[in-house]
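My questions all concern the structure below.
The complex appears here without one of its protein chains, the remainder shown in place.
Here is subunit A:
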Amino acid sequence: MAAMALTTLAAPALAAPKSQSVEIRFAAAVNGAPLTCGQRYTGIGSTGASLELQDFRIYVSNFRLLTKDGKEVPMALTPDGVWQDDKVALLDFENATGNCNGNAPLNTTIKGTAPKGDYSGVVFDIGVPFEINHQDPTLAPAPLNLSATAWPWRVGYKFTTIDLETAPAAGKTASASGFSIHLGSTACGEGSWVTPPKMACSNPNRPEYRFTAFNPKTNTLVMDLGAVLATTDITTNAPQSPSGCMSSEEDNDCVGLFDRLGLTFRGKPSQGQAFITVK
């Protein structure tokens, strides 16, 4: 009897799934206030300027969960034909209202699976992995099928499509009325803008974010635009450079921003990312 009971008890345990579903929730904020289209936010950056959202879409990839003893366990993304395939997912915080361009649906949760276990942390990258980063958006599958988040394919996708309308604080002047944060790979070699590079780009610009105290069931990862722009003047644009920071090494608008995104810029390592926190 005892043996039989053991067998029957053991059988369901063997048949039970060895993986579990995991959801990683994200939120976007401006100095702690929820970020939405159609809202003006004040006190931004080094000049206390104001901003209004036009676009906020971010590619994330390379998710790993951390066990209590610090081991990284890969999390597999669940392809859904719209927001994520097995290698990359798109977070979308614009709903095409207010001054925002894009489309109505939001996507703030990454869905995947991981081996059954107890996890206490998460690691991931902002960016599109190199092997799928350099392709024609017209031919690419979701979520790389959007012309709004595409760049010429030599440099690959915009990892962050963040476009802002800006205005100076009272009594201050401005020389620019918009600021973009287009993070992407640079120095991808010579050649046509519409062919992929032969070798990896010198500046991949895929920041890694690591949180050792994160419980997927109770925590959210908050991307804060106010925090990442804290040292940047969003109402001026460096001469002879694209609007805001589009990742060029020549662009002075990127200096503070790259540091706070957690990226090395012009060989100078970041003092630590200030973009994402656990809440």
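The rule is simple: a residue touches a chain if its C-beta (ideal position, glycine included) is under 8 Å from a C-beta of that chain, and two chains touch if they have at least 3 such contacts; residues count from 1.
By our rule, contacts and distances are computed from a predicted model.
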- Query: Looking at UniProt, which of "Na+/H+ antiporter subunit C", "Spermidine/putrescine ABC transporter permease", "Cobalt transport protein CbiN" or "Methylamine utilization protein mauG" names the chain we cannot see?
  - Reply: "Methylamine utilization protein mauG"
- Touch assignment to the omitted chain, from A:T47, A:T78, A:N219 or A:S243, lands on A:S243
- Note on the structure: Of the candidates A:P74, A:P105 or A:G189, the residue in contact with the absent chain is A:P105
- For subunit A, which residues touch the unseen chain? 52, 82, 96, 98-99, 101-103, 105, 136-139, 141-142, 145-148, 150-152, 163, 165, 176-180, 192-194, 237, 242-244, 246, 248
